[in-house]
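This is the structure I want to talk about, given as structure tokens.
Missing here is one protein chain; the remaining ones are kept as they sit in the complex.
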């Protein structure tokens, strides 16, 4: 079985890899590019732990083939902080204790960042529906929603 | 598994025509990849149609009708203001499919060709009178959406055929559509029942109506008795009751992990009424939010 050669950009860095046609983008990120921030919680697009953006669009990387990354811009949780400066969402998640085990956190941060880029002033309901595809089993979502709303406020005030 | 990304529908059709074993077309991939990961279907040939020119375009034609490329995602539809204004029911139905993440990938075409009787966008498309262009070795033909699925997981598409465009009619005046589905949670579930209503008014009176039901039979239903129950009415209580009764009577569901025969039959009537009210209000020019926040 021949492998596919793919050239893509991940968190701003140009990257090449070979993958089996059946490998998902999540498999490639984790097993070939060593970017294990995206997690596989279900493999069926139901939990959002593998969330990344492709050309700015939020997707589950488990529902994208590695081969489809050709020529795309991929962004993962590893690219959210700028150097040693955390993104406001990252800071607020720590500050609000918006994570317990932390397995869903990378996916939720990627998804929430995507929301705030599209809608800087979301209502609580909008945040809840936007994040409905990101399962968290620990927190009951309360502190996650608060952290996202607080980060949005801070980002609006800063801009 | 072989992966191809052809540059034209003709090429895609030829690839499929000449392929052995199981062939799947890859648009959004939100069904194909789930089946792959779960070892339900591992295609021998996978044809990615997203590299074909124009597949991501949303175009309004001179006569007011719409042509959507087969790779247009739910998110792109929701973000399209004038499409959403014309066909809020179709757009919301697509928007109900899966999460925000799934919306970034999932397409009307994929939702249709997956062949699920519970596909959210299909009743809305059937009620709206949407057709698809099907391309094969012998050229293209236009097929009503309701004629594509033939049973759970099955379609009428022949080997070498694929959907190459989605055609939504012009909305016209004094008309509105709506789609509601029942799920146990607020998001992320497959419809237990889905109901779409598209109607046109003359003054307060319904003059045209199409009512379609999902997840209550092996394929999506277009129920003439439901339309008849409200055509000529002002959607008064008697008409709504008749609509609900017709919807329930049309159901031929199964009991499964998502719902019982009794539940689906009852709720089809409830949702038919609710969807009709929304479509009616929209036809009157009111802005009504659907089920989705």
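In this document, chain identifiers A and B correspond to the written order of the chains, with residue numbering beginning at 1 in each.
In this text, contacts are C-beta pairs under 8 Å (C-beta built on N, C-alpha and C of every residue); 3 or more make two chains touch, one makes a residue touch a chain.
Following the convention adopted for this analysis, contacts and distances are computed from a predicted model.
This complex has a chain not shown, and the name its UniProt record holds, of "Phosphate transport system permease protein", "Acyl-protein synthetase", "Potassium-transporting ATPase KdpC subunit" or "4-hydroxybenzoyl-CoA reductase subunit alpha", is "4-hydroxybenzoyl-CoA reductase subunit alpha". Put simply, the missing chain touches A, B once the whole complex is considered.
Only one of B:175, B:267 or B:283 touches the chain withheld from this view, namely B:267. Touch with the hidden chain on the side of chain B covers residues 37-39, 182, 184-190, 192, 256-260, 262-263, 266-267, 270, 293. Not every partner is drawn; the one left out touches chain A at residues 20, 22-23, 27, 30-31, 34-44, 46-47, 49, 76-78, 80-81, 86, 89-90, 93-97, 99-106, 109, 124-125, 127-129, 131-146.
Note that in this section only the chains that are shown with their structure count from here on.
Measuring from the averaged C-alpha position of chain A to that of chain B gives a distance of 29 Å. Touching chain B in their complex are the following residues of chain A: 1, 4, 21-22, 24, 43-46, 48, 51, 54, 57-60, 62-65, 67-68, 111, 114-115, 125-126, 128-134. Those residues of chain B that touch chain A in the shared complex are 1-3, 5, 26, 28-30, 33-34, 36-38, 42, 46, 48, 50, 73, 75, 98-102, 104-105, 186-188, 292-293.
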